[in-house]
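Read through the structure below, which is laid out as structure tokens, and then see the notes.
Apart from one protein chain that is not included, each protein chain of the complex appears where it belongs.
For clarity, chains are labelled A, B and C in written order, and residue numbers in each chain start from 1.
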Amino acid sequence: EPTSTPAGEAHDLVSRYREVRAWTERLAAPLSPEDQTVQSMPDVSPTKWHRAHVTWFFETFVLAENEPGFSAFQEQYWFLFNSYYEAIGPRYSRPMRGVISRPGAHDVGRYRSNVDDRMSDLLDRVDEGTLAKIAATVELGFHHEQQHQELLLMDIKHVLSLNPLRPVYAGSPAAATPATPLSWLDFDGGLVEIGHEGSADRGGSFCFDNELPRHQQWLASYRLADRLVTNGEWMEFIADGGYRRAELWLSDGWGRVNDEGWCAPFYWSQIDGVWFEHTLHGTWPVDPTLPVCHVSHYEADAYATWAGKRLPTEAEWEHAAALQGPQEATSPPRGSDVSTETWHPRAAGPADGTLRQLFGDCWEWTSSAYLPYPGFRPAPGAIGEYNGKFMSGQMVLRGGCALTPPGHARASYRNFFPAGARWPVTGVRLADDGGR
Amino acid sequence: EPTSTPAGEAHDLVSRYREVRAWTERLAAPLSPEDQTVQSMPDVSPTKWHRAHVTWFFETFVLAENEPGFSAFQEQYWFLFNSYYEAIGPRYSRPMRGVISRPGAHDVGRYRSNVDDRMSDLLDRVDEGTLAKIAATVELGFHHEQQHQELLLMDIKHVLSLNPLRPVYAGSPAAATPATPLSWLDFDGGLVEIGHEGSADRGGSFCFDNELPRHQQWLASYRLADRLVTNGEWMEFIADGGYRRAELWLSDGWGRVNDEGWCAPFYWSQIDGVWFEHTLHGTWPVDPTLPVCHVSHYEADAYATWAGKRLPTEAEWEHAAALQGPQEATSPPRGSDVSTETWHPRAAGPADGTLRQLFGDCWEWTSSAYLPYPGFRPAPGAIGEYNGKFMSGQMVLRGGCALTPPGHARASYRNFFPAGARWPVTGVRLADDGGR
Amino acid sequence: EPTSTPAGEAHDLVSRYREVRAWTERLAAPLSPEDQTVQSMPDVSPTKWHRAHVTWFFETFVLAENEPGFSAFQEQYWFLFNSYYEAIGPRYSRPMRGVISRPGAHDVGRYRSNVDDRMSDLLDRVDEGTLAKIAATVELGFHHEQQHQELLLMDIKHVLSLNPLRPVYAGSPAAATPATPLSWLDFDGGLVEIGHEGSADRGGSFCFDNELPRHQQWLASYRLADRLVTNGEWMEFIADGGYRRAELWLSDGWGRVNDEGWCAPFYWSQIDGVWFEHTLHGTWPVDPTLPVCHVSHYEADAYATWAGKRLPTEAEWEHAAALQGPQEATSPPRGSDVSTETWHPRAAGPADGTLRQLFGDCWEWTSSAYLPYPGFRPAPGAIGEYNGKFMSGQMVLRGGCALTPPGHARASYRNFFPAGARWPVTGVRLADDGGR
Partner (left out) sequence: EPTSTPAGEAHDLVSRYREVRAWTERLAAPLSPEDQTVQSMPDVSPTKWHRAHVTWFFETFVLAENEPGFSAFQEQYWFLFNSYYEAIGPRYSRPMRGVISRPGAHDVGRYRSNVDDRMSDLLDRVDEGTLAKIAATVELGFHHEQQHQELLLMDIKHVLSLNPLRPVYAGSPAAATPATPLSWLDFDGGLVEIGHEGSADRGGSFCFDNELPRHQQWLASYRLADRLVTNGEWMEFIADGGYRRAELWLSDGWGRVNDEGWCAPFYWSQIDGVWFEHTLHGTWPVDPTLPVCHVSHYEADAYATWAGKRLPTEAEWEHAAALQGPQEATSPPRGSDVSTETWHPRAAGPADGTLRQLFGDCWEWTSSAYLPYPGFRPAPGAIGEYNGKFMSGQMVLRGGCALTPPGHARASYRNFFPAGARWPVTGVRLADDGGR
């Protein structure tokens, strides 16, 4: 088995390193230097910034402490491409990332190649002690880069949405499929366990620190919808005054509805009475069988209230997903060809008694605030800033979406966004109390 | 027993009505018409607005539907003094409450008297059926007015704090007492129940809808500090760079520290190297034995991190408080003389193996987001907006404070504020995992 | 002649002092303590602030340097009631004047009485040298207080306008009069002189420093409308799409129209298809024969463009007004009874070959930016901040308005406001090139 020796393990790391890194470049390939430069709002980062930042992560957290005779590729890059690590020092203002024209997209490519070479060198020659020391950080770097792969696509989707030329990223829509009815699946409650089984460095598979520790929770019995809410169902919500009835909304949500004029999901626009949706494949009429996406937590909550249901808690979601089978998601079978991929949630297949659309369509809003699990301890040092300091003012989402890289989703994964966020690929699975 | 007959019950309601209403007017008495007019920030409401709004509550939710031949005291008041009830119709913009000079403080007094007379009339003549129908709403009106009694004081404290003349509201500081050490109390975990036992209309004592339903939670064993963090301890936090060390802070909190220049609790200011604190009794040197107050959730969390501890969850807090004894707090023995009262948290008495300072000093930040309990259902109609629609983006506080009216605190009470709020009377009780 | 001796001159000053000071108190008399406390927007000051600030002016600029054994009435008042004099030291933030509940309206009255007594004492006992030294500053204090008398009324008008109870200040509307046609008066150009003849301390009548020096200007021949634009004419402008046609507007003005939704003069509102206007006498249907008022420079300019005319320059206005007769305005014959006065522009009388409505109805927007006259020098010291530092970014208005105190208007008077200001009492007199 290749990973049983240090050399084999290092070899394995190198080959996974190459795979992850190459996928980022493939995702960026359809984007012009101009596309890669734009920051369309403070939450969005330019493509070339993502490409450089994930590189900076390896340079900072792996090379700087382990490369013999380390010297930075470009000293100012540490200032430019640090995202939020206070312990690493000052950094360029986030909302100003879009004014940085240099390094350009090509220069960032050179930075990536340089770090790739140095990472290969390091891993090729690494001794057992060092390997043990850095393997977890390299692994974290993979998952970090995968997170940014997803963000890169969400961000460029927003950038392109503001352009009246209605530009296309790449790929093509999935073929139409018939609508399928929604069924409810019942789950017993009781004392359950949630949280990841154990992190990679303790012999388990990888997880982020926020998925730990595994711990007990008491759940009352509950029910979950077996598929996501569809565009067609959302149109009924709109037609029934969903965006005009204060009684359906949380107070903060109602404030946003009015201040920002929300009247449909984020990327919908009405042209001559027909709803169109901006996608990475261009602007298309809204397909009623596809899952609704790009709705905020506030909208998801209002919809659930309108439907006489509620959103699931994260414990309910994880417990049900874990029951269903392997925690590692297999559902997003992304191919290797960016230009033919479907970068959009797909319709649910036929009902089969399981939870459909769990991992590869839309991140699913839960009713749980993003807070530390009982007993949570962030990692020491700068890496400890990865997740812990954001445990305030955000809501948990579970599952994964059409932009999530293969192998990145799992039942215990805790994604999080502010309740008003609409540019991520977010959708709605309804829940209900059991025994009703 | 007086309340066993409808007439007796109504009589009881009237006498409690008079008591609650009179206390509001006593609290406002030390304030000039000018004091009562000012809104010093959007979160703050003018005193005379509070006095009118609680009156509007009775007029709208009790009189309008039950008074024979009802006609509003002044039609525009429904627009001016509706706080946030969408179902009641449009309302005057909250941040503009301070531009409404008329009705003046005296006119508001006339409005209050008029509604008081009409409420007495109604309750004097009420038949059994109507009484059954309105008793819960009248009771809610008492507790609503008590909430505003507390807010009235928090708000005028902020108004006066911005005045360089350093004005005094009323009352006088408590006598100095010696500092007492902090002890830790241990609590077993397990499957516990939290939430109120049952609401008034089901024969129990009063509670708000957000305290329901009583439900099960699994708790690991934990420990709680037996008293609040003191000013003296907070000074050590400051001296150790507490407000300058990013690693102690939640990301949003660190943003506020920097954007707003936080370097001490809200009402502290340094004069010639000595810390002073604005209180309702004037501006005094900070007393190290008193509990620290007017700190945000972010500051409470950073302090706990610095101390190597954490904040309690609301379930931990309630379970421990309920164990301790009667849910109804007896600790804030407010007298009837506003002018001699101490309107400020007091020092902890000697340690006695119980949780000290539970109800009458500072609202205590928990680590729990303010979310609906499992199975929560808001009341139907406008009253349903009372609590439910705010279950987003806020943190739970437990206990009560020095401004809380007598009889208003209880173990199951869920207060809530945004994590950055500093003008309420908020403090910190530390928690820790058990078995360490 | 009483003023020919120092004692007589001092006596004269005292009696004018009393007259001016008393008028301020009469103006404030109809306003409750609550009315006097409110600041409805940053440009507006509370009534009691005006009353205190003009008092502070005498205490600071006259008493502080000349009263034997001077000590301030209340040291903090110098911080609270300094408007904008950098040389006097720091001051309370202007947009926060409305949060200062204390000193209250009555306390301000005590401050006023105290300073009045001390001013009387000083002037009663003053020697010739000191009198010569302070007379000009005392005189400036009169005119300063008169400016604030006008502002006090403009400001409270705004405060009351935001109150849905539609409150009334005092007084009553003028009787209706028939509309009169507009005629044009021709003026030769040539080399003319504008600016005040000379300031009081040089033996002339009083003027502000910004009216000096008198200097030459070359004017082409021009024409002026003999009366102000009326509400009726403004309604035609509205009906013809005046607020919807970009081509009529300066770019900045068009921005305001769209950002702030301008569609009529500031205090107009449409109720069931009828235009009403908020006045100090309450809310009345718009009278088409009255001059339009509360329009910004942008609106005045757009109207003139629509009418195929233009606004006058300040030199054209002054030259014409000076030709017409005494520079000292006699037209606003304000009575001594605030409660029966008409606090609103009146209709033009019958045409008589002169410029009607020059001084007592609306301040008239000119096309001139507020800039120093050639050779302008501000006074030395803090008093030099009175006018000079505001000579940037504002437009000149000429004449006077219905709120201007008697004796305060003159042909050389340069009033100024930003081009977007709408809360002052501003109107429009059209101009045109001559010889067309």
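Please note the rule applied: contacts are C-beta pairs under 8 Å (C-beta built on N, C-alpha and C of every residue); 3 or more make two chains touch, one makes a residue touch a chain.
Since this is a predicted model, take the numbers as computed values, not measurements.
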Quiz item: Any idea which chains on screen the missing one touches?
Solution: A, C
Quiz prompt | Of C:254, C:317 or C:343, the residue in touch with the unshown chain | solution = C:254
Quiz item: For the chain left off this view, which of C:367, C:404 or C:426 is in contact with it?
Solution: C:367
Quiz item: Going by the touch rule given at the top, which residues of chain C touch the chain that is not shown?
Solution: 84, 86-87, 191, 215-218, 220, 246-247, 249-254, 297-298, 301, 313, 367-369, 371-372, 374-375, 384-385, 389-393, 419, 433
Quiz item: Considering the entire assembly, which residues of chain A contact the chain that has been omitted?
Solution: 32-40, 48, 74, 76, 79-80, 92, 96, 98-105, 159-160, 162-165, 167
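Rule of thumb we're sticking to: only the chains that are shown with their structure count from here on.
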Quiz item: Taking each chain's centre as the mean position of its Cα atoms, how many Å separate chain B from chain C?
Solution: 47
Quiz prompt | Centroid spacing, where centroids are CA-atom means, of chain A and chain C in whole angstrom | solution = 61
Quiz prompt | Computed distance of Cα centres, chain B from chain A, in Å | solution = 39
